[in-house]
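Reading through the structure tokens given below for one structure.
Note that one protein chain of the assembly has been removed; the remaining protein chains are unaltered in position.
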Amino acid sequence: MLADIKGLNEECGVFGIWGHPDAAQLTYYGLHSLQHRGQEGAGIVVTDGERLRIHKGSGLVNDVFSKGELEGLIGHGAIGHVRYSTAGGNELANVQPLLFRSQTSSLALAHNGNLVNANALKHQLESQGSIFQTTSDTEVLAHLIKRSGYFTLKEKVQNALTMLKGAYAFLVMTENEMMVALDPNGLRPLSLGMLGDAYVVASETCAFDVVGATYVRDVQPGELLIINEDGLTVDTFSTSVQRSMCSMEYIYFSRPDSNIEGINVHAARKSLGKKMYEEAPIEADVVTGVPDSSISAAIGYAEASGIPYEIGLIKNRYVGRTFIQPSQELRELGVKMKLSPVRGIVEGKRVVMVDDSIVRGTTSRRIVKMLRAAGATEVHVRITAPPIAHPCYYGIDTSERAELIASKHSVDEIREIIGADSLSFISVEGLMEGIGRSNAEPNCGQCLACFTGRYPTEIYPDTVLPYEKELV
Amino acid sequence: MLADIKGLNEECGVFGIWGHPDAAQLTYYGLHSLQHRGQEGAGIVVTDGERLRIHKGSGLVNDVFSKGELEGLIGHGAIGHVRYSTAGGNELANVQPLLFRSQTSSLALAHNGNLVNANALKHQLESQGSIFQTTSDTEVLAHLIKRSGYFTLKEKVQNALTMLKGAYAFLVMTENEMMVALDPNGLRPLSLGMLGDAYVVASETCAFDVVGATYVRDVQPGELLIINEDGLTVDTFSTSVQRSMCSMEYIYFSRPDSNIEGINVHAARKSLGKKMYEEAPIEADVVTGVPDSSISAAIGYAEASGIPYEIGLIKNRYVGRTFIQPSQELRELGVKMKLSPVRGIVEGKRVVMVDDSIVRGTTSRRIVKMLRAAGATEVHVRITAPPIAHPCYYGIDTSERAELIASKHSVDEIREIIGADSLSFISVEGLMEGIGRSNAEPNCGQCLACFTGRYPTEIYPDTVLPYEKELV
Amino acid sequence: MLADIKGLNEECGVFGIWGHPDAAQLTYYGLHSLQHRGQEGAGIVVTDGERLRIHKGSGLVNDVFSKGELEGLIGHGAIGHVRYSTAGGNELANVQPLLFRSQTSSLALAHNGNLVNANALKHQLESQGSIFQTTSDTEVLAHLIKRSGYFTLKEKVQNALTMLKGAYAFLVMTENEMMVALDPNGLRPLSLGMLGDAYVVASETCAFDVVGATYVRDVQPGELLIINEDGLTVDTFSTSVQRSMCSMEYIYFSRPDSNIEGINVHAARKSLGKKMYEEAPIEADVVTGVPDSSISAAIGYAEASGIPYEIGLIKNRYVGRTFIQPSQELRELGVKMKLSPVRGIVEGKRVVMVDDSIVRGTTSRRIVKMLRAAGATEVHVRITAPPIAHPCYYGIDTSERAELIASKHSVDEIREIIGADSLSFISVEGLMEGIGRSNAEPNCGQCLACFTGRYPTEIYPDTVLPYEKELV
Partner (left out) sequence: MLADIKGLNEECGVFGIWGHPDAAQLTYYGLHSLQHRGQEGAGIVVTDGERLRIHKGSGLVNDVFSKGELEGLIGHGAIGHVRYSTAGGNELANVQPLLFRSQTSSLALAHNGNLVNANALKHQLESQGSIFQTTSDTEVLAHLIKRSGYFTLKEKVQNALTMLKGAYAFLVMTENEMMVALDPNGLRPLSLGMLGDAYVVASETCAFDVVGATYVRDVQPGELLIINEDGLTVDTFSTSVQRSMCSMEYIYFSRPDSNIEGINVHAARKSLGKKMYEEAPIEADVVTGVPDSSISAAIGYAEASGIPYEIGLIKNRYVGRTFIQPSQELRELGVKMKLSPVRGIVEGKRVVMVDDSIVRGTTSRRIVKMLRAAGATEVHVRITAPPIAHPCYYGIDTSERAELIASKHSVDEIREIIGADSLSFISVEGLMEGIGRSNAEPNCGQCLACFTGRYPTEIYPDTVLPYEKELV
């Protein structure tokens, strides 16, 4: 919901389980815990060894599944997906998992990330007579697998994956096995766990806690895991790997109770807050965070500074998708939903407002204005991400370059625009140190492309931003 | 939502506005901000001076109103209501405001609270030929007004109010005026504000912030406000008044950004957390609160103790009313929704878990168990309310006496039952001091009935608990 | 559906059963067979001897009841209602049966017809302090019963009924009995049947066929039947009775498979068609009826004349309430729904078009035009009702007097307006003879008010037309 305020949206979350009689139900709970990664659609494909069954739909996990539908998804293996999408229309076809049936066998795919060479591959496949069912980049993989000259599914999948460029955490399922693949840069998080004898994979470890599974390890870049009745086989499809984990997963997207590469997200954010204070201390009366994602960082800033942390901003939990927006006139009269300042807290106070990122700047300006209207005497903004000046091609809807305030304005100009008394962004170094990662070490790197413009993969001339895919 | 976990439910919230062309829309936003006080139904009645229009329905404010319906509610005066109810069925009739039409004029009522002599009054009215439309205690007031021998509406309302016993904040509206009444004990909060020239009343001041109104003052016990084209007239219907504000409003129900009698709720809770530490200090590694209502108290406890505050428990925001509950079997396997412990935070730690109340004890036991399963080495529970040992007859669904764990067990027994290493409840004195109120002063008292069993009004033999009303 | 074309709408149908374990389900099937009498709302109240349960809603019987809801209606006695209403809005409250609960007992009412003194009675009751829940005239009876000084329910009902004027077939039900009353003029049909030991009452006998019940007799004007554990008791509440059965029931409203006072409706209509030919013969090539209600009369006309009956007009069965009307432009281009002429039948032919009534004349004009456009060389219209020149106050929505084409125009003018080559209406005498009834005999009379303006009851100054009730 706040995603909507910020203009920063995750593309997806995936969950898979193999070897449990309640596979679909556990996937349902797993998807619930990944709901923050995508609220536009959800789906589950399940296998009982004989056939794949699917249920998917638009909306939240809660909206898509009823008890009866869930009970109808019988089987011991399941993959699920929650999806974010900017497009409207009845593009149910694009909701994942995608399921491809043939007379001999079926194939289900769930994908988190964004391929940068999907258009080129699609063009080539169509000229060979393939018909695409969706406008999703994900479908390219199915056609590559189907047309591969290799004999076994594993080889077909390995062969197909080598043609893909970009960010992807893929779950592939047939009647009798599940495969798990992560791109050679490991741009998206993907973890492996166990629930008794069953194998579980998920975009975030919070899903393991919810279903009662134990974390085993993170899936590594370039790995292909094959899970079937013989258990787990670890293979690779690429050896030229270099971990470049998306930094925004730590800063903003992932749930505070998830661990990424062994690091707790809440702890990482709190640490970023402390780092932020080191880099940009200020004298003030209260520290407040923009709910929900900046609370941890704000507490860190408060702890480091000794300034008390208070609830200076409050989010209305009940603003759903059917909410009726106030007219422009009412907005000007001060009607505000989603986020309200707490007058009793900020009135007459010098406020440090900790937030995790600035995309277009409009939200920050609105919040600063609100705080002042509620009586704050000073508003000092501290952002625990560096300025976002470059679009993301790997699955985050950051808007086009032209809309990114930091692509055109200096920090001081931004401060002016948002109306803050002071404004600081964390430095790239501070970010890396705060999280405790280093791009100098091969398995420990972060993708910083949206801050630095240095993309870890090639970017093709016809690469589309994730939120433009629907229009292709 | 957490209400559901706790077994402590508020009955209602009311909002009214007079003298604004967008009365219904402002009421819609006001009700949104009061949504936490009742999620079972919502309604708005509006007047344009000629006739009353109504729209109401079951569910959340978002579910009940569409844009078209809201635009159809034309007028300058409006009253709205959000409702909590335990009963199922299609008892739409009980959703408020109640609207009574006659050939000559109409009457709309919105009520927060619970009358303790409703049954006796209803019996008497029916024996005189009255037909009731609802099973709501609220309707009694309409019949008393209708049958009153007095001549003006003000006198009729005053006369009718004197017959009522119990807790009530009433909004009454006809085609051309709005009246506002608070019971002689002032058991429920009710505040008056202004939005330009328009008068606004609301159960909580957070509604004023949302619609951009300015707080004026709290409505006083025994007051009757009459608002019409001549502006605001302040009258009373009772002089034997004694403020007994519900303590649970501070502790649990109200939003942290609301002020009750000038006291910010977040600040009061933080203060209770500090008081709690004074009364029951402990050595530990982290302090965590049970979201959402106990976060402020936990931060207070952390500040007072110097132990860092962390997010040790996280609430799943997407668990809605259509959520499919895990089977018993899956629950035992560890599937948990709504609330998860954050392993990365609590593992290997001594945890202080601050919560605001214990009703039946089952939730506390579950949370303690979760924390231990996630690796907490010690769990110390601190409750910022005294033990709840007596049912509430004034509009809070506390369950029957027999279900209240504190009515049958000592603190140490409860500690044993919930499995905590230590357990402390705040004292009644600590509570009063923490909030900064005193029953010794006439306008400054609190209702402590659920802790002490001393009810501020008579309780009749056929008084029903609020959640039993539906069955009458 | 065609009702909509014609501008002639029935107000209601009622069904009741006592003494059967599946009372609600049988009522559901009974209401299905009465669906043509009202499509705006439906409801069932059931008693198990202890309490009344209700389910009702807007729309068709199919839309209102689901399997689960029906199964929840447990009991051996039930009354049901289908309702026609012109008003929009969420006036669910007006859907019948009406159910009035009190602390001591409950009362359910289902009513077919329209009271002509409802407004006067309501005014008087409100001035005594009664609060009405609905804008329905039916509710007046509940208040009269409730306020009656008599001791037994039977006496209260008898006393209350004597105050009512107008048309009514009433079903009254409490926890332990059902009462059935028909107004002293017997304006609406109401029949009594048996299903094993259970008593059944219904607006039309077709409901008996559907549930497998046997017809016993028609309820007589002024009768009050009391059905309870002692069986059936026949009483009266008025002795000044004179049967004046609504003629339009024979001509248009009732289903062809119903019998009214022992006369089959299809047979009566066929007989009217024959009579019509006697009164207005014509030379032609084909006879066609306007579906569905005029088919029987058309077959009668064909049989009498020897001209072959053909399907010259066809109704689109799938035009439902969500149907999107063609734009004016498309209508002019010839797009037609609901009713189409069959070119293969009428092209080059002289057509006799038999219809049952003309209200505003617009439909007839449209059909005549269609037939000509499809190639009919002559169109001769034969109407098996006399001209409708007066509004109905007894439950039929005939529109106001000013809209009735026959109130302002001669037959020849109407012929001109609708564009027919010839036009004849059946005479009042022909109608009575065709049906086989006579107003000279006391128990055999018909209401002819809409043709003659002679109303069988007083009409009060504030009598409202049935379709205006909602606005009061």
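Going by the order they are written in, the chains are A, B and C; count residues from 1 in each one.
Operating definition for what follows: a residue touches a chain if its C-beta (ideal position, glycine included) is under 8 Å from a C-beta of that chain, and two chains touch if they have at least 3 such contacts.
Fair warning: this is a prediction, and the values are worked out from it, not measured in the lab.
Looking at the complete complex, one finds that the omitted chain is in touch with A, C. When the missing chain is restored to the complex, the residue among A:Gly129, A:Gly306 or A:Pro461 that touches it is A:Gly129. If you put the hidden chain back, the residue from C:Val234, C:Leu333 or C:Ile459 that touches it is C:Leu333. Which of C:Ser136, C:Ser191, C:Ser238 or C:Asn259 touches the hidden chain is settled by the complete complex: it is C:Asn259.
Touching the missing chain, out of A:His20, A:His55, A:His81 or A:Lys349, is residue A:His55.
Residues of chain A in contact with the chain left out of this view: 55, 90, 92-93, 100-104, 119, 122-123, 126, 128-133, 135, 142-143, 146-147, 472. Summarising the interface, chain C meets the missing chain with residues 22, 25-26, 28-29, 32-33, 35-36, 39, 60-63, 65-67, 70, 195-196, 206, 209-212, 255-257, 259, 264-267, 270, 292, 295-296, 299, 303, 308-311, 314, 316-320, 322-324, 326-327, 329-330, 333-337, 340-345, 374.
One rule holds in what follows: only the chains that are shown with their structure count from here on.
Relative to chain B, the chain whose mean Cα position lies farthest away is C. In this assembly, the C-alpha centroid of chain A lies 62 Å from the C-alpha centroid of chain C. Taking the mean of the C-alpha atoms as each chain's centre, chain A and chain B sit 37 Å apart.
Contact with two or more other chains is made by no residue of chain B.
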